[in-house]
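Shown here: the complex without one of its protein chains, the others still in place.
All chains are identified by letter, namely A and B, in their written order; residue positions are counted from 1 within each chain.
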Amino acid sequence: MFEVVAIYAYQILFSISIFILISLGLAVIFGMMKVINLAHGEFIMLGALFCAQLAGAGVPLFLSIPLAGLIVGLVGIVGERLVIRYLYGRVLDTLLATWGMSLLIVGAVTTFFGPQTASTPQDLGNISLGTFSISVYSLLMILLAFALLAALYLVWRMTRAGLIVRTTMQNAAMAQALGIDTDRVFMLTFGFGAALAGLTGAILVPLFGASPTMGAFYIAKAFVTVIAGGPLPLTGTLAASSLFGMIDGAVAYLTTSVLGEISVLFVAILLLRFLPKGVTRGLKGRV
Amino acid sequence: MSAPILETRQLSKTFGGVKAIDRIDFSLAPGELRCLIGPNGAGKSTFFKMLTGQHRPDGGQVLLNGQDITAAAAHEIGRLGIGIKNQIPDVFDGLSVAENLTLAARFILPKAAAARKVAEVLARVQLEPMAGRLVGELAHGQRQWVEIAMVVAREPILVLLDEPSAGMSVEETARTAELIREINREATVVAVEHNMQFIRSIASRVTVFHRGRILVEENVDKALSDRRVRDVYLGRSAA
Partner (left out) sequence: MAILTTVGLMAVPSFYDFAVQYDISKIFVLALLALSMSFLWGYVGILSLGQTAMFGLGGYVYAIVAMNSVDTATAALIGIVCPTLFSAVLGYFLIWGRIGDIYFSVITLAVTLILEKAIRATSGDRFVIGKVRLNGQNGIPGVPSLEIPWEAKATLFIDGVYYLTAAVLILVYVGLRLTLTTGFGQVLVGLRENRRRVELLGYDSRHYCLGAFVLAGAVAGLAGVLFAVWGNFVGPSLFDLDRAAQIVIWVIVGGRMTLAGPILGTALVVTLTTWLGTQGVGQVTLALGAMLTLFVLLFKKGLLPTLSELLSAVARWAASRRAAR
C-alpha cells in the first residue's frame, strides 16, 4: 500500500516539476516581458541538443547542463538583438516573429545535425520501492525544478538586478529616467529567459532525448501554464504547474499520456472561461 | 425636482495608489445640460469611463433612472441609452463617415430607417460633403463631429461629451456649442470642457472636479468666479 502511494506521489511530483521546468523561461520572457515567445520550445530543444553534444564529446553531464543553458542564453541574446528588440510593445508581431525564429531554428538544426534523436545516458542508477523502481536522476530533477523556481523567486524579490528588471518591465520610460539602461535590461532579461529554457532542455535530455522537432511538444504546455498562471508570473507558474501537473500526472498514470495532456488543456480552457486573467488575478504580490 | 436620470453614490476608482475618483456623489436632472470642469488629472475622464463601463469602479454605485448599472458591461450601458464621445477621438478610422454612422444607427433601426437617420444626422453636423471620405483622413475637429454624430445617431437619453471642442478653431467651436444645445433638446447632456467662454455659452450649471472629488457645484457665473475654483485652475493648492 505504502509503495502505491509513494509511486503515485512520485508520479505527480514528477509531472509538476516538468511543468515548472518547461514554464520557467517562459514565465520570464512572456510573464514578465510580455513577449509572446513561440521559439520557447526551440530554446528548450537547443538546450537539449547542446547538452547531448557536449556530453557526447566527453564533457561530464553536470557541466554540460549549465554550459548548454549558457549557450542558449547567448542564442537568445542574438535573437533579441536581431529581431525582438524592434518589436517591443507590438505583441502580435513578436508572436509572429518568434514563430519565424522557431521555424528557422528547427530548419537550421535539421540541416546541420540531421533529423534523428540524440540521447545522453546518465549513470545515477535507480532506487527500488518494492516492485517499482525510480531513477535517482528524476528525483534530482524534481528537486532541481523546485530549487530553480525558489531561486528565481529570490532573485526577483531580493536582489538589485531583480528590482531593476521589474522596474523596467513596469515602466520603461520611468526606469530610463532613473538612469537605467533599459535596452540592456531587455536584452539581458530575454537572454536570461532563454538560458532558463536551455537549462530545462539540458536537464530533460537524459530522460527524453533531443530531436529537432521536440519544441512543439512543450510549447503548448508551457503557454497554457503561464497563461493560466496569470499576472504574477512565478506564483502563477507554481500554482498552474501544480494544478496541471496533478491532473496530467494522475490521468497519464491511469490512462495514457496523451489523455493527460488533453485533460490539462480542457481544464485550462474551462479555467480561462471563468478566470480569463488567470489564477493569480487579484492577488497581491509582485511576482 | 424630478427624479435624477443619473446618480452616482460614493463612486471610487484607484489606479495603483492614485485616487482618480474619490467617493463621488453626483446627480443629474433629466434634460439638464451640465458642464464638468477641473484641472488636468482631476478625474473627469475616469468618471465618464466608469459611467460607461469602460472602467470598473472600485466602490460605489451608478444608477441610471434608478437602475443600478455599476457592474453592467459597456455594450449593455450603450443599449440603455448612454452615449459617450471619448476624449481621444474614438471612431472607425478605416471606414467612411457614412459607414461610421450606419454602424451606429443600424443598431436601433432597420436598414431603410437607418439610412434616413444617417442622412439626417449628417445634415445636422454638416458633414454631408464628407460622407464618402475615410474618417482617418479627416481633420481633428471633423473627426470629433463624426464621433458626436455617431452618439446622436443612436438616439441616446444621456450624452457624455469629453472635451468636444478641444483642438477646434473658433468657428468650429461655435458650431459645436450650437450642436450641443441642439442635442440637449432631446437628451440630457454632460460635457467636460476647459474653454470658459464655451462653458458660458452652453451650460447653466457647472460641477468642478479636483483630485477626484467634487469641489464646487454651482451655476456657471458663481462657479467660475469662485475663489477656490480659480485657485485650482491657477495651480495653487485648494485646501
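In the analysis below, a contact is a pair of C-beta atoms (placed from the backbone, for glycine too) under 8 Å apart; a residue touches a chain by one contact, two chains touch by 3 or more.
Keep in mind that this is a model prediction, so the values were computed, not measured.
Colleague: Taking the entire complex into account, which one of A:Ala202, A:Val224, A:Leu238 or A:Val251 touches the absent chain?
Modeller: The one listed residue touching the chain not shown is A:Val224.
Colleague: Kindly state which of the options A:Val4, A:Leu154, A:Leu270 or A:Leu283 is in contact with the chain not pictured.
Modeller: For the chain that is not drawn, the touching residue is A:Leu270.
Colleague: Given the contact definition stated above, which residue among A:Ala6, A:Leu104 or A:Met246 touches the chain not shown here?
Modeller: Considering all chains, including the one not shown, the answer is A:Leu104.
Colleague: Name every residue on chain A in touch with the hidden partner chain.
Modeller: 36, 83, 86-87, 91-93, 95-97, 99-108, 110-111, 115, 216-217, 219-220, 223-224, 227, 256-258, 261-262, 265, 268-270, 272-276
Colleague: Of the residues in chain B, which ones touch the absent chain?
Modeller: Given the touch definition above, chain B has residues 52-54, 73-76, 78-79, 83-84, 90-95, 99, 102-104, 106-108, 111, 150, 154 touching the missing chain.
As a convention for this text, only the chains that are shown with their structure count from here on.
Colleague: Distance-wise, how many Å sit between the C-alpha centres of chain A and chain B, to the nearest whole number?
Modeller: Comparing mean C-alpha positions, chain B is 48 Å from chain A.
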